[in-house]
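First comes the structure, then the notes that go with it.
Heads up, one of the protein chains got dropped from this complex, but the rest are sitting where they should.
Order as written gives the chain letters A, B and C; numbering starts at 1 within each chain.
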Amino acid sequence: MIDVHVSNMKERRHDVHPLSMLIITFTYIFVVASFHTYAFIELVPLSVYPITMIVFYRLSIRHIKRVLLASLPFITVIGASQLFFIHEHVSFFHWRIEAGWLVFATLLVKNTLAVLAATVLFLTTPIEQLAGALLSLRIPRLLVIQLLLTHRYIFLLLEEAKRLRQAYMLRASQHRAIQLSVWGSLVGHLLLRTFERAERVYEAMTLRGFSIQRMHIKIERWTTKERIYTYVTVILFIVYRLVVI
Amino acid sequence: MHMADALISPAVGIAMWGATAGVASYSLKKINMEADEKKLPLMGVLGAFVFAAQMINFAIPGTGSSGHLGGGLLLAALLGPYAAFLTLAVVLFIQALFFADGGLLAFGCNVFNLGFYTCFIAYPLYRRLIRRTNIWFASIIAAVVGLQLGAFSVVVQTLLSEKVELPFTTFALFMQPIHLAIGIVEGIATAAVISFVMKAKPELSTTTNTPTNRLIGTLGLLALLIGGIFSSIASSKPDGLEWSIFRTAGTEELHATTTLHTTLERLQQSLALLPDYNLKNGGASIGWLDIGTSVSGIVGVFIVTIALFVPYMMKKWRKET
Amino acid sequence: MINVSNICYTYPDSHEAIREVSFSVQQGECIGIIGANGAGKSTLLKLLVGLYMPQSGHIVIDNMHMSKQTLRHIRRIVGFTFQQADDQLFMPTVYDDVAFALRNKGMNENEVEQRVINALTLVGAIHVKDRPPYRLSEGEKRLVTLATVLAMEPKILLMDEPTAALDPRARRTLIHLVQSLSHTKIITTHDLDFVLECCERTIVLANGTIAYDGPTETVLTNEPFLHEHHLELPLMLQGKK
Partner (left out) sequence: MINVSNICYTYPDSHEAIREVSFSVQQGECIGIIGANGAGKSTLLKLLVGLYMPQSGHIVIDNMHMSKQTLRHIRRIVGFTFQQADDQLFMPTVYDDVAFALRNKGMNENEVEQRVINALTLVGAIHVKDRPPYRLSEGEKRLVTLATVLAMEPKILLMDEPTAALDPRARRTLIHLVQSLSHTKIITTHDLDFVLECCERTIVLANGTIAYDGPTETVLTNEPFLHEHHLELPLMLQGKK
């Protein structure tokens, strides 16, 4: 599943400032989460934001679909449980419907909106730019650098883990999953190599002049235009929240 | 057991962000990375390792199903609790952002549930057990304790958020046993890897900085606190659904709100574009008011908890090390 | 033995690595696959063991059409070594690693021992038998990976750059080994001298398609063609001039 996620990175545009994206996304999710349990109708208009972004930036539908599907099982279980715990009826416009269903639907909408917003942030903002934005929000430099390093190594190690698993399967084609005894040694190997790699990476970095203070992370200027865009969007969300209860 | 944004109220989300930020900044100070810059790539690579290792499933003996490594306890064992906590936070952030696994608002909850209990309670317990018993027993117990606390914390956060109706007992009885199973698998997996590494490269598994034994004491403290918070809330509110209906049915305290609230309420009524939902049996509106009260209540409880709890823990740690 | 028709493979990031490749291999043939960096050699080999599935086209191995269902059977008769030796070794000692596949087959321990010792001796890595694989030098790792597949006695051997990191003697041993084995063999490499000595038939890949498929002699002496595909005369022939 993960290689597919990776595939979308090159499609990313970056003409919205990462800081704006970060602030807007958080406000959006905050507003979405603040709606109450029955706020199905009120939530629906909020979908305008992610949909606009997706259409405007032509974000990868395939990626979005996958992420959404992956988030569904848990929320569905919790949502379905509401049918058992809520037996009241509510009036919904002119109909009387079971409240449980309304809660269920609201949960699904909320989940969709929150996941969409996070995915839009991810798809429009490359991690290096995000790092710059985090720095300007005074997130400690160490954590930001760590974020970059982890991100970089995830894909490398995923490849490696995949090859290890493949090598196992090539030699033990009759097994479906890896026997525990071998698993320890297999993952242990991956771990040892990871350690050695960490050492070599660090050396490779220092060989090329790395130090925490000097590591280059570009912070783009937050222009007045960007600011206005951000403030207006954020205020729109909040006003909507205050007006539509 | 990732919390999702849809299940959480802003108040709980922000309170937990605060708690996580507190623990993280303390951990940052504690590991003093400027002095040991080498730790940085190690943390990065190990964070990635946890990710990668989750791809490799193993067969759970005698069950026909398979499981994978969660990684929190392993990270703590290899990096020490402070660096492990930070590493986990970064990994969870990437998961939340890239794979929308967990959520951004729920990020604080997730770091706390998966990182805090594992690094600062399960891990010290592990250190202590391993001296007396063998590694398998120690890591199974530690993993189970960590996950039980985490799962309980999920239950509490969900109920406090009031976004769904779940009777406490049902929810807890659902979550705890599942996480007992997950904990056992996690413990076995952790032990399998650590015992390989101990044989292959003994120097690795001993290099971590240990927090105090006495942190174990905080286990009790923490259980008490969580229990305390929860029971104080639960006692004023009989149980799940009834409690909520009781509230929304309109009690005095609900209407004993500030003038700000009443003005807002009027404003809201005049501006409302969409119909109000009315609970059939009650008729009181749920909406801004509901959120207003729960926000103030919950933020209060959390601020007090964190204000009391985090500095207390920090003082303890400082004394010991 | 192997029949590949019109396969295409595009990586998930939409990088097209293999386009419309077709060829077939008879039992006992030894084929060299050569070509520029990034031509698609490794990708092609991985397709042949089903590590990737082609987006279009068919692969038939030993009369089995490759699919999720037949994968298990196919892998039982195919031995594959990765370009990166590291990824293949995961047991605590070299011995266990070579024995791994055999034990999985349920072979008894005596026979396992005999086969392991045999394979390690064959490649000249018997001296590292009891060492942990992650502590070996690159060349030693390579030798061990070769031993792991030889011990399985597969019908078909696929090797990705088997001579990389080997010292000249180990390379020579491998050449003799490949010449003496009667398996069907497909070998990708940049070592044209190796191809010259071991393979009667050569396939040249360029940008994911087949640019040449025929006798080794013909192509490895055709200098202009070789240059066009980022290749050179084998060094031994360069010396002759």
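We adopt the following convention: a contact is a pair of C-beta atoms (placed from the backbone, for glycine too) under 8 Å apart; a residue touches a chain by one contact, two chains touch by 3 or more.
Owing to the predicted nature of the structure, the values given are computational and were not obtained by experimental measurement.
Engineer: Which of A:52, A:181 or A:206 touches the chain that is not shown?
Structural biologist: A:206
Engineer: So which of A:28, A:153 or A:237 would be touching the chain we can't see?
Structural biologist: Considering the complete complex, A:153 is the one touching the chain left out.
Engineer: Who touches the missing chain here, C:47, C:61, C:99 or C:166?
Structural biologist: Result: among the candidates, C:166 touches the missing chain.
Engineer: Since one chain has been left out of the picture, which residues of chain A touch it in the full complex?
Structural biologist: 9-10, 126-128, 149, 151-153, 155-156, 159, 197, 199-201, 203-211, 214-216
Engineer: Go through chain C and note every residue touching the omitted chain.
Structural biologist: Spelled out for chain C, the touching residues are 11, 13, 15, 35-39, 42, 83-84, 86, 128, 135-140, 143, 161, 164-172, 190, 192-193, 226-227, 230-232, 234-240.
The definition used in the following text is that only the chains that are shown with their structure count from here on.
Engineer: Starting from the defined contact criterion, work out which chains touch chain A and chain C both, please.
Structural biologist: B
Engineer: By C-alpha centroid distance to the whole-protein centroid, which chain wins?
Structural biologist: Closest to the centre of all protein C-alpha atoms: chain A.
Engineer: Report which of B-C and A-B is connected by more C-beta pairs in contact.
Structural biologist: More C-beta contacts join the chains of A-B.
Engineer: Return the chain whose centre of C-alpha atoms lies at maximal distance from the corresponding centre of chain A.
Structural biologist: Chain C.
Engineer: Roughly how far is chain A from chain C, centre to centre by C-alpha average, rounded to an integer in Å?
Structural biologist: 40
Engineer: Report the inter-chain centroid distance for chain B and chain C in whole angstrom, where each centroid is the mean of the CA atoms.
Structural biologist: Centre-to-centre distance between chain B and chain C: 49 Å.
Engineer: So what's the Cα centroid distance for chain A and chain B, whole Å?
Structural biologist: Chain A and chain B have C-alpha centres separated by 19 Å.
Engineer: Can you list the chain A residues in contact with two or more other chains?
Structural biologist: In chain A, 160, 164, 175, 185-186, 189-190, 192 touch at least two other chains.
Engineer: Give the residues of chain B that touch two or more other chains, as numbers and ranges in rising order.
Structural biologist: 196, 200
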